[in-house]
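Everything below concerns the one structure shown next.
One protein chain omitted, others in place.
A, B and C are the chain letters, set down in written order, and residue numbers restart from 1 in every chain.
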Amino acid sequence: MATHSFEPTVYHAAIGSHDPVLTIADGDSVVTTTIDARGNDATDTQVHPGGNPQTGPFYVKGAELGDALAVRFDRIMPNRRRGFTGTVIAERILEPEFVRTLPPRSLGQWDVDVDRGTVTLLEPESRLGRFTVPMEPMLGCFGVAPPRGQAISTATSSTHGGNMDYRGHVQGVTVYLPVAVPGALFHLGDGHAVQGDGEIVGTGVEISMDVQFTVNVVKGSNIVWPRTETDDYVMGIGNARPLDEALQYATTELLRWLQERYALDTESASIMLGQTIEYDIANVFDPAYTVVAKVAKRWLDQIS
Amino acid sequence: MATHSFEPTVYHAAIGSHDPVLTIADGDSVVTTTIDARGNDATDTQVHPGGNPQTGPFYVKGAELGDALAVRFDRIMPNRRRGFTGTVIAERILEPEFVRTLPPRSLGQWDVDVDRGTVTLLEPESRLGRFTVPMEPMLGCFGVAPPRGQAISTATSSTHGGNMDYRGHVQGVTVYLPVAVPGALFHLGDGHAVQGDGEIVGTGVEISMDVQFTVNVVKGSNIVWPRTETDDYVMGIGNARPLDEALQYATTELLRWLQERYALDTESASIMLGQTIEYDIANVFDPAYTVVAKVAKRWLDQIS
Amino acid sequence: MATHSFEPTVYHAAIGSHDPVLTIADGDSVVTTTIDARGNDATDTQVHPGGNPQTGPFYVKGAELGDALAVRFDRIMPNRRRGFTGTVIAERILEPEFVRTLPPRSLGQWDVDVDRGTVTLLEPESRLGRFTVPMEPMLGCFGVAPPRGQAISTATSSTHGGNMDYRGHVQGVTVYLPVAVPGALFHLGDGHAVQGDGEIVGTGVEISMDVQFTVNVVKGSNIVWPRTETDDYVMGIGNARPLDEALQYATTELLRWLQERYALDTESASIMLGQTIEYDIANVFDPAYTVVAKVAKRWLDQIS
Partner (left out) sequence: MATHSFEPTVYHAAIGSHDPVLTIADGDSVVTTTIDARGNDATDTQVHPGGNPQTGPFYVKGAELGDALAVRFDRIMPNRRRGFTGTVIAERILEPEFVRTLPPRSLGQWDVDVDRGTVTLLEPESRLGRFTVPMEPMLGCFGVAPPRGQAISTATSSTHGGNMDYRGHVQGVTVYLPVAVPGALFHLGDGHAVQGDGEIVGTGVEISMDVQFTVNVVKGSNIVWPRTETDDYVMGIGNARPLDEALQYATTELLRWLQERYALDTESASIMLGQTIEYDIANVFDPAYTVVAKVAKRWLDQIS
């Protein structure tokens, strides 16, 4: 149960079977940093080309094809003050005729105050003034090496995780990822100080992060899609286009989880989920959209 | 500002330019009832064939093409104890290969206890036992007559409202609907004692209701899609397939609303919504899916 | 087997249970006319507001719920020289970012020469010059009254037919439509002198038509979606969004047809269609898209 401190010097624009930067044991923790979506570090200096460059990969001893890698995010905290966002809702998220009227895209600057827990717009000419929202730091992109020799761009996501851009991936949550190669090869990056549903301007408040995470290997778990667990919810995640298909994967993965963990047949799980399921639209910007299907543990407690 | 009491004797399986059952003035309220999705009334007696039969239409004096009809739901309350639900998640919501394994569909029975505010499963043989959730009564289907002589099935929804099956349409909310014909011709029905996101088993807990609503004509409003307002949120609603397209309509309608009410340009609205928008998936079962794009008034208060 | 001559004086902007304009017998033919999409007749005079106004409906004696109405188009011929088209590919058919660069929409004028069988662009300032294509006259919109009291806009299509905008619906083909009300109530309109796949500019060469058609009632046929038959092909038609779903309906309807007509089990039909099926994209402009799944009779002849 060691805690490793790791300072990254290389980054990856695709999640794949790259040489590991560190080998860790089942149960170990890592304290490290991530650079922002454009490749800028804690000093806002660009150290890698943009596109969600990833810290890692970390080789987890004992992780094998058919296992799940459980990653608990113990800490996700911005390590500088300046963040940036897109300024125009993406074309694909608006009625096509409305797209003809869109202004050009630029970047908005935000001040991230970790002590006060606030994120404040720094665009004095904007009608919004010093618009301020609470900080809710999250990681937009992380995952394990995919199967069959693939290296998947950190612009997108799939069964291996990737650029899911889910605002619910904050510190305290545990994510389960399907292991496809020995050691799992965990990558992480793309921190957001805060983000709305859907990542509709193509960004959260993009920023570099201090991160601590802890890994556990779940043997023989045979999950298909990522799963996320919090104190209050269990969640299935689907990454695909269109949204309908992402929702199919998320719902089916949640259903499989309930069947495994609570021995529910399909009909019982359907009856319960029919009146209790909740959906989050994580992103509708990336090449694969992300939908989260979740159910509150307070309902599951009635049947455990 | 009269309050009318209306006992329905005819129902409609399509929302269209039917003969009005009552003419009311701008500002009036109506106390009435709705039968359930299968056409059963407060005594659980079938009084009309199934398919979300509607009470109404109500002719609102002064409502004309180009106006919005604001409907406040003052009260939505089950008026019997027995409700029913589907028991199998719909095929289109699951991975296609998983569909091969689905059990046959049947109906589940629930006890709705208005005094205790609970909804309890009555399927003793189920693994779920007497599974209980809080009652959150809502109306699944309501709307105004659509344009160009259409009569649109109450199975589906469009710009006129219809079968949106949004769990957020509870008492206390106000819905704005685009008026297409003189008098607006408001219809309502399809009550649910509770419903999960997405209406994934094809039903909420279907039940007959006592309803009170109040209408107001908003002159020259020129809304395109339904809008919903609560104490805490403003919402745009999109009804279409696939989900992506419903989301486009919902997002664009919300954007137009912010532009009108707060004089926000597209860029300012984008910057704000990018970090604050929330989406609800109302239904992914009906012929048109329904997505709700909403933003909390606490963010809008910063710019008003 | 009478042939009726019918001169329309009323038109409908929705396909529904309107009063019939003429009652005809099973096997009868009708010689009539249709006005163009904007409501202009053979003299190019507007006689009805635009939006694919329909001639009819025709009441076919003996047609009942559960039957199919077979309509053979004996003749579809432009009855004036001037046609018009859209000039810009629709926003939804192009990459969303490309939409930002689109020019405004206008109307292009074309000369339709029935004797020479040509359609020629009349836009002297265009880079295209007198661009000419062969005439292939078709009907974009026709159908029977839908079920449950619906009246469906002639902008769209569904199981009842409607605005399918399929370039293959030329003279000589037979279309089978699912009867939902007594008499079927057949409507027709929206002629095109020619049209590309997809109707991507939102129009073919829109023009008024002389039409002759012959009806036959197929008792107890229980088709779900429209089916089309030519000398060379049998076809299933699906009308929905997105294209994927239209394709599902088209493919399944074709499969059902093969199972009924050739007593093929699902596996045999799959093996054959897998290597012989052809798809046409009829329209990707209307509120419901239309996909045609077809198989050549020369393959079916091997198994009959």
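Simple rule for what comes next: a residue touches a chain if its C-beta (ideal position, glycine included) is under 8 Å from a C-beta of that chain, and two chains touch if they have at least 3 such contacts.
Since the model is a prediction, treat every value here as computed from it, not as a measurement.
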item: Residue among A:20, A:62, A:182 or A:242 touching the omitted chain; value: A:242
item: Residue, one of C:175, C:200 or C:217, that touches the chain absent here; value: C:200
item: Contact residue for the chain not shown (choose from B:77, B:102, B:122 or B:296); value: B:102
item: Chain B, residues in touch with the chain not shown (by the definition above); value: 90-92, 96-97, 99-100, 102, 242
item: On chain C, residues whose C-beta touches the chain left out of the figure; value: 85-89, 92-96, 98, 101-103, 108, 119, 121, 123, 126-129, 131-133, 194-201, 203-205, 241-244, 247-249, 251-252, 255, 263-268, 270-281, 284, 289, 299, 302-303
item: Absent chain, residues of chain A that touch it; value: 12-14, 16, 51, 148-153, 240-242, 245
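Here is the rule we use: only the chains that are shown with their structure count from here on.
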item: Shortest path length from chain A to chain C (each step joins two touching chains); value: 1
item: Between chain B and chain A, distance of the C-alpha-averaged centres to the nearest whole Å; value: 33
item: Where chain A touches two or more other chains, by residue; value: 92, 96, 102, 242
